[in-house]
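The structure's right below; bear with me while I get my questions together.
Partial view: only certain chains, each at its native spot in the assembly.
Each chain carries a letter (A and B) given by its place in the written order, and its residues are counted from 1.
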Amino acid sequence: MAPSPERDATPDIPPVNEPASETAADGAGFRVSLGVFDGPFDLLLSLITKHQLDITEVSLSRVTDEFIAYLRQVGPDEELDEASEFLVVAVTLLDMKVAGLLPQGELVDAESVALLEARDLLFARLLQYRAFKEVSGWFAGRLQTEDRRHVRAVRLDEKYRRAVPELVWTLSAEDFAALALLAFAPKEIPHVGLDHLHAPLISIREQAAVVVALLRRAGTLNFRELIAGVHQPGVVVARFLSVLELYRHAAISFEQLEPLGELTLRWTAERWTEENLATLGADYDR
Amino acid sequence: MTADHSAPAFADVARRLEAILLVVDEPQSLVSLATAVAAPVPAVRQAVEGLVDDYDGRGTGPRRGFELREVGGGWRLYVREEHDELVSEFVNAQAPSRLSQAALETLAVIAYKQPVTRSQVASIRAVNVDSVVRTLLARGLITELFTDAETGAINYGTTDALLVNLGINSLDELPHISPLLEDGADGFESENVR
């Protein structure tokens, strides 16, 4: 989750929690070893701790500068959602800094109200984050203490075990295997259902799995056969894209005698592992 | 039923409790203990308190090598803390792997904010928490409480196993952080901050 520690890391820079040594104006004065922070609030907290300052407007401008400086180190290929989380905080900080630099008119315009709200929100979230961070220390301590405790947990004596009512068993071996299938099915953490907003997403990888299974069994199929019985246009598209992807992986070859003619697909892969499937179509993931 | 002779009845309940406590493998509530020993809850409460004192050496006998603790919503026999090291050596216990700082913070947020969705936790921690939530689920420290009918988002909460792991009896025993939280409450409740 944290940015990778290697890139741009300057290991000889003291950890951020250390009391502020004077690192002022010299642009590159504040560098952090990437990977230390688990999130923007973490970074913000560290910056504030470093300057031993309260979260006040006085400190704001400086903390903002350093936060932005940190953000510059986060390369463009950084995980998008991760970087964007930092960006949201950075933009808020910048707004607040700008507002602090500009002379305040008497008139309270909508923009500065919004800015105040943004600041309050940021501070509120920071305070909250700090509260949870602090209390997590209590959790760590308790968990560690309790880990060492020993509770009585011994096997039940045979004579009491015999008192247990006879097990009622109704599953056949086939039922049992079906249950196993269910149990082994990958348990993704379910995502917020957006089905009511969008058409259901179709996974190219899943469709590729179907294509692979069909082609490996048949050896040769034309595309029409490959989408036989499919009514969802999205699935057809996904199967077509997966055919292209499989071609890219040199797993299949195809023939088309004339433009718009029959597309014949042949399974040609000599080595094919499920790992290939796992990475297939990754370009379409975003 | 034979509640006329208070003293012998009490002793009797305590002895039967000792028998049950020797075989249980989960914390037992007073109600469940009362059912097990066929005695009214107040009598069982009194007997349990008596046993705690007894094992702690506040009765006629010595301070035992074990103790009766209320943890995770029920009562169970534990090795007294001062002997933990001895027992660890004897059973050659492996220290379970520690939770990461990220997992601890996420656990704390869920403990205080439950029922809470993953995206709410993520917005408090300002990072993605999916894999951490998975770890906590596999450890049995949190559980899926219910799915929001409107958004389909799963709400998470903590389990009794967490209480046991923390060595506390209820969520009320968590340290207070409400003053800090109230400060921050307005605004982020509106949840679409991104």
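The rule is short, and it goes like this: a contact is a pair of C-beta atoms (placed from the backbone, for glycine too) under 8 Å apart; a residue touches a chain by one contact, two chains touch by 3 or more.
Bear in mind that the values here come from a model prediction, so they are computed numbers and not experimental data.
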Copies of each displayed chain within the entire complex, written as a formula: A x1, B x2
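Note that in this section only the chains that are shown with their structure count from here on.
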Whole-Å separation of chain centres (CA-atom averages), chain A against chain B: 31
Complex interface listing, chain B residues touching chain A: 21-25, 66, 76-79, 81, 84-85, 87-88, 91, 93, 95-96, 98-99, 101-102, 104-105, 107-109, 111-112, 117-119, 123-128, 130-131, 133-134, 137, 151-154, 164-168, 174-175, 177, 180-181, 183-188, 193-194
Chain A - residues contacting chain B, complex: 1, 38-41, 81-82, 84-85, 88-89, 117, 120-121, 123-140, 142-154, 156-157, 160, 189-190, 192-195
